[in-house]
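Note that this complex is displayed minus one protein chain, with the remaining chains in position.
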Amino acid sequence: MSVREYLMPRSVPEAVGLLERHGPELLVMAGGTVAMPLINEGISLPERVMSLRHAGMDRVERRGDVLAIGAAATLSRLLAQDAVPLLSEAARHTASWSIRNMGTVGGNLFTPPPGGDVAVALLALDARVRLAGPRGERDLPLADFFTGFMTTVLASDELLVEITVPTAARETAFIKYGRKHANTPAVVTVAMALERRGGRVGVARLALGAAGPHPIRATNAEAALTGAILDATTIGRAAQAAAAECQPFTDGIATEWYRRRMVGVFVRRALESL
Amino acid sequence: MASTIVTFQLGEREVEVMVKPMTTLQAVLRYQLGQTAVKEGCRQGGCGSCTVLVDGEPMMSCLLPIEEVAGRHVDTLQTALPADAADPLQQAFIAEGAFQCGYCTPGMLLVARALLDRDPHPTRDAIIDALAGNVCRCTGYTPIVAAVEAAARARGDRDERGR
Amino acid sequence: MSPARHVVGRSVARSDALGHVTGRTVFTTDRAFPGLLHLKVVRSPVHHARIRGVDLSEAERVPGFVRALTHADVPHNVYTILGLIGVEPEEEFVLAVDRVRYKGEPIVAIVAESEQAALDAVARVKLDLLELPAVFDVEEALKPGAPIVTHWGNNTFMYEGHPCRRVRFGDVEAAFAQADHIVEGRYDTKPIEHAPTETTAAIAVPEANGRFTVYTNTQALYFSLDNTSIILQVPGNQLHFVGGTVGGGFGGKVDVIVEPLATLAAMKTNRPVKYAFSRQEEMQVSSTRSAWRIYMKDGVMADGRLIARKVTSYADSGAYSRQTPYALTKHAANAAGPYAIPNVSIDAYCVFTNRQPTSAMRGFGITMASFALEVQMDKIAEVVGLDPWAVRFINAYHNGDMKPHRKLVEDATLIETMQAAARLVGHELPDAFRTMTSDPRPDRGA
Partner (left out) sequence: MKVSGSATLAAPPEAVFAAICDPGALLEVIPGCQEIHQVSADEYRGRIAIRLPAVVGTYDTVVRLVNAEAPTSGELEGHLVGRVGTIGGRAVFHLRGEDGGTVVDYSGTGVVGGPLARLDSRFLEGFARSLVNEGLARLGRRLQPAAAERVAVR
């Protein structure tokens, strides 16, 4: 059946209400960069599609000491903000100009690896996600959002509405290693955020993309960094830990073997850049 | 299934179309409005051959449901650049031989136009970044980048003369 | 010659440049026709299966469904690409009959009022398939007990009764026994998709005079016309093929896949019909360059002379021949390279597997040989301790030399090309090589 109805709710409650009314067969779409290709190919055959572009979730704004990013904010908007430089950097290395004008930050969280580079940066920044459903809203760490490859904690009647990121300055690095200069899936993506106190690493966050079923934190590598002086030995240890703990996969872009080695290489380079 | 009516600005004129829900902007432009400069290379947002400018921003028309452009300004190569190829950008593409089969050319030109509108003197890296979403299988890109550089220079020369 | 014709050394704008930069160049699917129907194809979801049943009942109920085409509707249901150049057997069906041999093989064509209706109907065709074991590797396919892909009982194309294209020149085994060094190598390449920016497409339009005008982006217009004429069993003069600007081909648009079905659908419905590949079809169903596996064994003397070369090559043709058997013939003629080697033995196998069929692509059969044999030349240089340039000059063929497949070298330019290349990259050649020519060798005078 061709699409019967294209719904454009004007607010989050309206969107939640439509999702509740039409149930799990309603295709929820933000920027359309994932859904439209499948619809155009005749693989996805939805009867009803709901656009989130007009539901008032497309802003990127500072709110106290956090940056509040609407789930339907475009990647171009994320690139344009300067409150959290790591996020601009991640957006710059995601997709292409036209796609960044369409694709959204929320949608990026649902893009399976080796896509979803912005999600990797968000994970390194201790981002939180706000979900809305008929039973109200809930707010949880992004680290608890992903449950598996293309699966999340989002219930079938819930929507992702906002992502919040602390704006407190940390030392950050973002490296996306792809097969091309730009507009390319990742071989691996590395994002990190550190705080140093008295020469030692206080807080360490290290997130990896294309190295697991979803963006993951390299917690063993983080542990190797925490409390240590950031010298060559520490860096080597953290890179080795990240390579050991990641869960890469083989696809048309790279093999599991190669990705694991590149995790080691790029974690080292990211740390050396700090 | 009810059709939907959408009004938007196409270049200089206002157009109104009646189509099935969620028809792509690409299909409307190509098959209802004669804008066949909007190509159909992949319909996955992967090739850039269907690039249009929406309120001046490059977007992939294959990924845009027509409902999303209601009330907005859309430009295609046919509405954005002159039919006699008098624009320095078009002249530079011809002079540099920035195409072989020509299928990617409309998208390349529109992205280049949007780039030069924002940044009249882009660096080579900025040009490559801007064009990264547009695929060319014939040229190897070098003459395309050279054409955009040449167009930026030509524009600069014109600015100089105007002063 | 008039001054206007002086183009050498000058940049000349292409004749189609103005159309390209203004968006006015007309590509195949830029044409609009009133009442245009859309054709989409139901394809095999598996690599190898027996077809037990096809249920169209639900598809037929989709609003906008016009008709389905099955193998029974196709007058001569076999592609005849090789037949046109006198190569048998014809084995690839236009629409599958009782078996599918690769993932994506066409089974049923659906014609509908809109593309979306065609896609919806395609999604509702129910296939009853019995999946069969599949084989994806050329050497696995030749082992006893491998799943058999072809209808003639083994997985190779037969060349005049032989399972491979063979070249025999001199005595390689005797030469290997005399050689100072043996240099061996195995070379694997992957399939390469042409990925033209414009996908393969045709629009067939019934005309008032009973003829059909077929707009197509084929690279081989009369090839397409002849094939369509044979498949549909209509005289060629009833078909008017209109080609023109091709949005990228690189060899990928010579296979004649869309024109016969588009034309058949136009005949059956008496309406214009468009059959255009989606990007996914272009990538997964259109031919690719074959994957190759090449084994080379060279006998070399201490002074760098190549005295023997033995080549065993396997090209993965995928599930059907298309133009790959011809690639092996070209390969066999070129696997010795532009070198004068007195003893050569080549076995070149065209192997069938359950992969996407492969076909023409820019120098197919030869580029892969060049890759393998030039890496061999570098290895030889390393083994005998000579400059890689020297190894090539020492072995370069000259006019008047006999190539292993018994053709006299008539227009050799390797030596002169290497001299030009050396000049361009600033590489100093010794006098002997700098003054060498491709002229016939004095010791091989008439």
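Just so it is clear, A, B and C label the chains in written order, and each chain counts residues from 1 on its own.
FYI, contacts are C-beta pairs under 8 Å (C-beta built on N, C-alpha and C of every residue); 3 or more make two chains touch, one makes a residue touch a chain.
Since the structure is predicted, the reported quantities are computational estimates derived from the model, not experimental observations.
Of the chains displayed, those contacted by the omitted chain across the entire assembly are A, C.
Screening C:29, C:216, C:280 or C:353 against the full complex identifies C:280 as the residue touching the chain left out. For chain A, the residues touching the absent chain in the complete assembly are 1, 23-27, 29, 34-35, 38-39, 41-46, 110-112, 147-151, 156, 213, 249, 251.
Take chain C: the residues that touch the chain left off the picture are 45-46, 122-123, 127, 129, 131, 280.
We take it that only the chains that are shown with their structure count from here on.
Because contacts link each chain to all the remaining chains, their graph is best described as complete.
A comparison of the A-B and A-C interfaces places the larger number of contacting C-beta pairs at A-B. Averaged C-alpha coordinates give centres for chain B and chain C that are 34 Å from one another.
If each chain is reduced to the centroid of its CA atoms, chain A and chain B end up 29 Å from each other. Put simply, the C-alpha centre of chain A and that of chain C have 42 angstrom between them.
Residues of chain A in contact with at least two other chains: 2, 40-41. Each of residues 20, 42-44, 46 in chain B touches at least two other chains.
Chain C makes touch with chain A in their complex at residues 40, 114, 116-117, 119-120, 122-123, 278-280.
Residues 1-2, 4, 20-22, 24, 42-46, 48, 51, 54, 57-60, 62-65, 67-68, 111, 114, 128-130, 132-134 of chain B are the ones touching chain A in the complex. Taken together, the chain A residues at the contact with chain B in this complex read 2-6, 8, 31-33, 36-37, 39-41, 49, 51, 53, 76, 95-99, 101-102, 180-183.
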